[in-house]
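Written below as structure tokens is the structure these notes are about.
With one protein chain removed, the remaining protein chains of the complex are shown where they sit.
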Amino acid sequence: MSSCLGTLFRVSTFGESHGGGVGVVVDGCPPRLPLSEADIQVDLDRRRPGQSDIVTPRKEADVCRILSGVFEGVTLGTPIAVLVGNTDARPEAYSEMETTFRPSHADYTYEAKYSVRNWQGGGRSSARETIGRVAAAAIAKKALTRLCPGLEIVAYVRSIHQLEAHIDDPAAVRFADVESNPVRCPDPETAAEMVTLIKAVRARGDSVGGIIECVVRGVPAGLGEPVFDRLEADLAKGMLSLPATKGFEIGSGFSSSRMTGSEHNDAFEMHEGRVRTATNRSGGVQGGISNGENLVFRVAFKPTATIAQAQKTVTADGQETELAARGRHDPCVLPRAVPMVEAMAALVLVDHALRQRALR
Amino acid sequence: MSSCLGTLFRVSTFGESHGGGVGVVVDGCPPRLPLSEADIQVDLDRRRPGQSDIVTPRKEADVCRILSGVFEGVTLGTPIAVLVGNTDARPEAYSEMETTFRPSHADYTYEAKYSVRNWQGGGRSSARETIGRVAAAAIAKKALTRLCPGLEIVAYVRSIHQLEAHIDDPAAVRFADVESNPVRCPDPETAAEMVTLIKAVRARGDSVGGIIECVVRGVPAGLGEPVFDRLEADLAKGMLSLPATKGFEIGSGFSSSRMTGSEHNDAFEMHEGRVRTATNRSGGVQGGISNGENLVFRVAFKPTATIAQAQKTVTADGQETELAARGRHDPCVLPRAVPMVEAMAALVLVDHALRQRALR
Amino acid sequence: MSSCLGTLFRVSTFGESHGGGVGVVVDGCPPRLPLSEADIQVDLDRRRPGQSDIVTPRKEADVCRILSGVFEGVTLGTPIAVLVGNTDARPEAYSEMETTFRPSHADYTYEAKYSVRNWQGGGRSSARETIGRVAAAAIAKKALTRLCPGLEIVAYVRSIHQLEAHIDDPAAVRFADVESNPVRCPDPETAAEMVTLIKAVRARGDSVGGIIECVVRGVPAGLGEPVFDRLEADLAKGMLSLPATKGFEIGSGFSSSRMTGSEHNDAFEMHEGRVRTATNRSGGVQGGISNGENLVFRVAFKPTATIAQAQKTVTADGQETELAARGRHDPCVLPRAVPMVEAMAALVLVDHALRQRALR
Partner (left out) sequence: MSSCLGTLFRVSTFGESHGGGVGVVVDGCPPRLPLSEADIQVDLDRRRPGQSDIVTPRKEADVCRILSGVFEGVTLGTPIAVLVGNTDARPEAYSEMETTFRPSHADYTYEAKYSVRNWQGGGRSSARETIGRVAAAAIAKKALTRLCPGLEIVAYVRSIHQLEAHIDDPAAVRFADVESNPVRCPDPETAAEMVTLIKAVRARGDSVGGIIECVVRGVPAGLGEPVFDRLEADLAKGMLSLPATKGFEIGSGFSSSRMTGSEHNDAFEMHEGRVRTATNRSGGVQGGISNGENLVFRVAFKPTATIAQAQKTVTADGQETELAARGRHDPCVLPRAVPMVEAMAALVLVDHALRQRALR
């Protein structure tokens, strides 16, 4: 149940970090969209390990295969299954995890919930699980091209630890700026400092967190639904479902709590015949529904839980012990999390775009 | 669709601020739970207007009636319908809203989505809609008493504008402390300052935002599910579905982004035969599943959009104009939002508790 | 959960036969449809007790009230709640039901499932529950008028006990013919015999079953979805969810089991530029999807379980006993079940019509 998402564009992911593979079934994708494995691979390559010297050196190629739902280069309207095999598994690197709970990981909670777990590499709780999401989102973006022409999702690293990027206007950030450096921060000077920081942190066996900001341009007014399925509520759920996330805010976010209404409200004005807002503290949503302005939201990521320093913990049979990670891991998840944030945004938006089409 | 929530404990709310009434149908509530209208009324009274001199002076009594699903004082297992009539409607107070979009309200987005709206008092986008949620949550809390004995949900105002409560330990905050003052802030000195601030803000026709913190004690380990239905993801969705919310964070939240892994990780230790964490930066969840520690999360509320000061806006036919609110409204939503936050927490938890019971 | 139906046009019914009332919340209805209580009442009147001398003489007026979702005569797109109060309750007529299980009723199974039940008049298992469905379907039919112009649903009594109506062509049956007699059988001669039979059966304290046939004209090709949500699968579920149903068949139905492929297949031919079938053994669906021909299906209803003759049964505490019904009841449910069959057809069709609109 819990690996399914969406009302009309229905995504079901599967797979552990070690085992036959990971993947996704997308049910409800509109027919007649051009789709190839290359369309999906480009996004998988942005999230895969080993892509730069500041991420985990694991070597998975993460090559995807479309098993169904596509014929002669276009979607059929039937379920699209995508599979990525597991290749660079070294379960021996995780042998302690069989008996010892890694601090701030899901080992203990999976054990508490299921009384069984695939302890190799975190199993289902591994970030490798997000491959299915990114693959599904690549398909979602194809659908959005038709449903919402001109819609564009761009996420980027806003801050890492104390280093905050200088970004005057989220609306002006371009994909090429984001992809110009391995951190995926569109401010090149701060990006360079971030690289240095990440390497230093890794050198001392530690890790760092940060904030990813996402802007979505070209969203038509009217997406999102009243009450529970507000656009920001579904975005919040999507983002907090990503590994290592601890917070979500949209528009003015937490800073709105320190403002007055007269400071915060977005005045309406006419602009080229359209209703627009003079400011965008709402972050593109009002009453749960998009107002045609840019969606702007931020997601907080904690520092990677896996660190090489020794930490106090307990074993599955209740003995106190110490643990220092030996597996290969990311000292900072944010560079690889940028495509994950975009992916969750795409999955939420495509579902609401389809729902809105049914309603009109 | 969008007014339905939950997989097993299924809530369907209905109602506009003006019209026949507001309410909820709860499907999937376990049978044989004692339930009366008084059980529901106590929570409705905590969210109703007119309860103190810092909230809107509207006079709705918000008296609920159980229409079905209860027999001889206990739940039947069949759908429980709860209805609250609308009484103190003064549609004339909202006459401008027929033609003019209130800034940072949902008037424009509802129009963009539906091309029709009940402009009286905000219609479905009115916070009056939350009556159905609070009623459903009163039922959910009855179910939680049986499903998770000892579980307790306490929310309170953490800050209003620049005023932040002094709370050393969220785990120690008691319901009686929260209810001891009209702001629902368990720090009485700051609460008094908050009352003064809210009255001053109202006097000048303005409004303020703030932050509500919620702690849930006695959560069994194992609630929440991997991938999309993580406990924190469903809490984030629940909270961001409340009117006027702009952000959610759990445990260390946004501050985690400025920490290292060695600072942030919660070491495991044995405590009276149970696996516990030495600290609780995780906020009670790891890998989307409760670990038995307290859930601690915060929700950011923007300042009330309705203010008496004149603001620039546009009319439904595209003319620029000015608008100053005349309707009765809250200068600060937080005191009345405390039971709403608790309500959404209860609805998320009861659903996950039922799902976990099925799984074991 | 189990009182909710639909993916996009979401229906949640509630209510017991005795208690505050019965009703429904419809979420996902398109906006700007004209809708009044009179639109709903006309269908409720067709299912209500006391409408003729061959149905139960109970006197409920079943007057409906729209509580939400409609403003100035049109739907808002928000949830539409409809309530019908319970008035002619005589719980004393059901006093034996507190302790004794009526044969072939749901008393025992509700007790087995919930360990509690509203024993007055059957509670949730009463056919009175179908009021919510009929009200929802009246709204669905309004939506279908816009989504599928020309679509028309006509159900009628095909047989009662051994009496079978002479109907050469289901496609030719008109609503006025159906409503011309209290049995709702479009063959007036057989209808008269059916009236005589029903009165005779009632006189000897017994009951009879029968078959309702339903034809839907003007269904566009393309409704229904592959695999689980086939149009005939959802129709089958809808029909078997009605009280007293024991079977469903579409097109050739069970008789197809005695045919060869060369006899059964519907040849395609061109007709006024459209692909049509020469025959309609498929009943309007092929591969789960409508083909533009009439939907034709039949539903088997068992004889009313409540009879005045004494029957062997057991008490809640396990004593064998006899029971003879004293409550007022229908000697044959079919005349009042005709609008229920139409209702379920409308609810299934509107949901698929909305889903198809999203997909294109």
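We call the chains A, B and C, going by the order they appear; numbering starts again at 1 in every chain.
Definition applied: a residue touches a chain if its C-beta (ideal position, glycine included) is under 8 Å from a C-beta of that chain, and two chains touch if they have at least 3 such contacts.
None of the values given here were measured: they were computed from a predicted structure.
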Residue in contact with the excluded chain [from C:Val134, C:Ala165, C:Val208 or C:Leu295]: C:Val208
Residue touching the undisplayed chain, where the options are C:Arg32, C:Lys302 or C:Arg326: C:Lys302
Footprint left on chain A by the chain that the document does not show: 1-4, 7-8, 10, 12-16, 19-23, 25, 27-28, 31-32, 65-71, 74-81, 83, 113-118, 123-124
Absent chain, residues of chain C that touch it: 1-5, 7, 13, 101, 103-106, 108-110, 112-114, 124-125, 129, 159-162, 201, 206-211, 221-222, 224-230, 232-241, 243, 245-254, 256-270, 273, 275, 277-278, 281-283, 285-292, 300-307, 309, 311-314, 318-320, 355-356, 359
Touching residues (missing chain, whole complex) on chain B: 7-8, 28, 30-31, 77-78, 226, 354-355, 357-360
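In this section, only the chains that are shown with their structure count from here on.
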Far-end chain from chain A, centres as C-alpha averages: C
For chain B paired with chain C, centre-to-centre distance based on mean C-alpha positions, whole Å: 39
For chain A paired with chain B, centre-to-centre distance based on mean C-alpha positions, whole Å: 26
Chain A and chain C: spacing of chain centres that average the CA atoms, whole Å: 46
Where chain B touches two or more other chains at once, by residue number: 1-4, 7, 13, 113-114, 124
